[in-house]
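Step one of this worksheet: look at the structure below.
Moving on, here comes subunit A:
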Amino acid sequence: MRDLLRVEGLSTRFFTGEGQVNAVESVDFTVRRGEILGIVGESGSGKSVTALSLLDLVESPGEVTAGQLWLRDADLADEFPEAADGSFVDLRELPERVRRSLRGPTFSMIFQDPMSSFNPSLTVGEQIAEAVEVQRRANANPRSTRSRTEGYGLGSYVVDGLLPNRDYTGEESHDRAVELLERVGIPDPEKRVDEYPHEFSGGMLQRAMIAQALAGEPDLLVADEPTTALDVTIQAQILELLRDIQADREMSILLITHDLGVIARMCDRVAVMYAGQIVERGTLEDVFDDPVHPYTEGLIGSIPDLDDPAPRLQPIEGNVPSLLDDEMPRGCYFADRCPKAMAACLEPQAERSVGGKEHAARCVLVDSEYDERDALSEDHPEHDAVADGRGDDA
Partner candidate 1 sequence: MGSFGRFLLKRSLQGVVVILGVISVLFALRYVTPGSPVDFIAPLDASDATRRRIAESLGLNQPFYVQYGDYVVSLLQGEMGYSYRSRTAVAPRVFAKLPATLELAVAATVVAVILSIPLGVISATRRHTGPDYAATVFSFLGISTPNFWLGVMLVILFAVQFGVFPTSGRPVGLLDALGHLVVIAGPERGWALPLNVGPFLAAMQNWLLHVTLPAITLGTYFTALITRLTRSGMLDELGQGYVQAARAKGLPTTLVRYRHALRNTLIPVITVVGLQLGTLIGGAVITEAVFDWPGLGSLIIDAINNRDWPLIQGSLVVIGAGFVVVNVVVDALYVRLNPRVLE
Partner candidate 2 sequence: MSRDVDRREFLTLAGTAAGAATLAGCSGGNETATETNDGSTATDTEASEELPEPETREEHLQRTNRLVHDDAPWIFLNRQYSVYGKSADIEWEARRDERIDGYAIEPTGSKSSVTITQSKMDTGLDPHDHRETTTDNIVTQAYEGLLERDREGKVINQLATGYERLEAGQVRFELRSGVSFHSGDSLTKEDVAFSINRIVDPEAGDLESSQSDQLAGVTGAEPADGDSAVIVSSDGINPVVFALFATYCDIVNKSWIESNDTAYINSNMEGTGPFMLDTYEQDVQVVFESYDDYYMDAAPADQLTIQSASEPSTRVNQLLNDETDIIVNVPPQNISQIQNADNASISAVPSTRIIYNAMIYNREPFDSVEFRQAMNHAVDLESIVSNVLGSFGDQTGQPTLEGFTGYNPDLDPYPYDTDEAERLVEESGYAGAEIELHTPSGRYLKDLEISQAVVSYIDELENVSASVKQRDFGTLVDELVGDLEASPSFYLIGWGNAAFDASQTIIPLLTTGGALTSYNNDRVDELMDQAQSMGGES
C-alpha cells in the first residue's frame, strides 16, 4: 500500500491570554491509501487539533507553526513544483485557495456530535447537496481559478433570500444527495432528504454526515470521535458502515478516538498521542500486543479482558499536563506519571523505532531494559518540579 499522506514535525500552537499552548508537538505519521489509521489518546492530547491542522481548519488564536504535510498528488506536484518533492507536495506551501479546494475531493471530515454539525435551519438534503454542488462548480471551473462560488457573495444570498426558486444547489446535486443518503443506509431517502436535522435520530444524522463527507469522493476521510456521542448498538452500525465504504472506495480513514475498543476493531495501524506528541505508533498487533511506551501499557492495561478477568484494573495516576509552553517539562511529558520514570527520561525523547519494524515509541525503554534501581526517587527535584507544574486543562 503506497503512502497517501506523510506528516513530518507537525506543530500547532494556541496563543491565548494565559500563554502559548503547545497543542501538537512535532508529530510524524503517515497514512497509506486504503488504510485505516487510528489516533488514540485521552481528551486534551491534541488528536483533534492534529486532524484540524491537516485540513487547515485551525482558527485564531491557533496556528500551525511547523512541519510538512506531504500529500501524494501528481497534478498538484506539476502545478506547484516549488512545493513538490517527487509526486508529493507540501500542503503548507500551497496557497490558501488551493488548499481549500482540497477539502471535499481529497480530504473530508466527520465530527463527534452530528446534531451540532448540521445547520438547524436548512434541510439535511440541502446541506448534502451543497457539498456536492461545491465540487460540481469547482470541477466545472478551469482548475486555475478553482472558484467554488461562481461569485456567490452577499448579493446572490440576498437575491436567493428573496427569490426562493433560484438557489445555490441545482437539481442534479439534490438527486446525488438522495443517492448518498441511500448509500449510507438511510431508509426512504426521497422523503428524508427534505427533512430538517432535528427530525433525525443521532445515528441517522451521523450517517447523513458520512454521506455529506462522501460527496466529493475524498481520498482521506478524517473521523473525529465519530461514534462517541452514540450508544453502543448504533456505534457498531456506524463503524460497520465506515468499513464497508472504505473497502468499497479504496479510501483511507484517519480514525480519531479515545475508545481503544473502536481502535482494536477498525484500525490497521495506530498512533498513541499524549500531551501533543505521538508517544508510540505501529501496527495494531505491535501496539496492542507488546506496547513499549509505559503510557501505552497503562492504556492497554486499563481495558478489562473478557477471557482473563484481571484482578484489578490499573488506572494511570495524575492527569494530562497543561500544555502551557512555560510549564511543560524539558524531557518526556509522561515522566511525572510514569511508573518507570528514570533519570534519562528527563532529557527530550526522540522517536526510536522498535526492532526495525514500523513499530516506534518515544521512550528510552525502547533501547534499554528497565531496571528497578534507575527509578527516579520520590524526592528527586525534577520529579517534584514536574509533578506540581500542572495547570488545568489547556
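Note that contacts are C-beta pairs under 8 Å (C-beta built on N, C-alpha and C of every residue); 3 or more make two chains touch, one makes a residue touch a chain; residues count from 1.
As a selection rule, all candidates are chains of the complex that A comes from, given by their letters.
Keep in mind that this is a model prediction, so the values were computed, not measured.
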Just to confirm the interface: in this complex, subunit A touches which of 1 or 2? 1
With touch defined as at the start, can you tell me which subunit A residues reach candidate 1 in the complex? 55, 57, 100-105, 108-109, 111, 113, 116-122, 127, 130-131, 134-135, 138, 147-149, 152-154, 157, 160, 168, 196, 198, 209, 212-213, 215-216
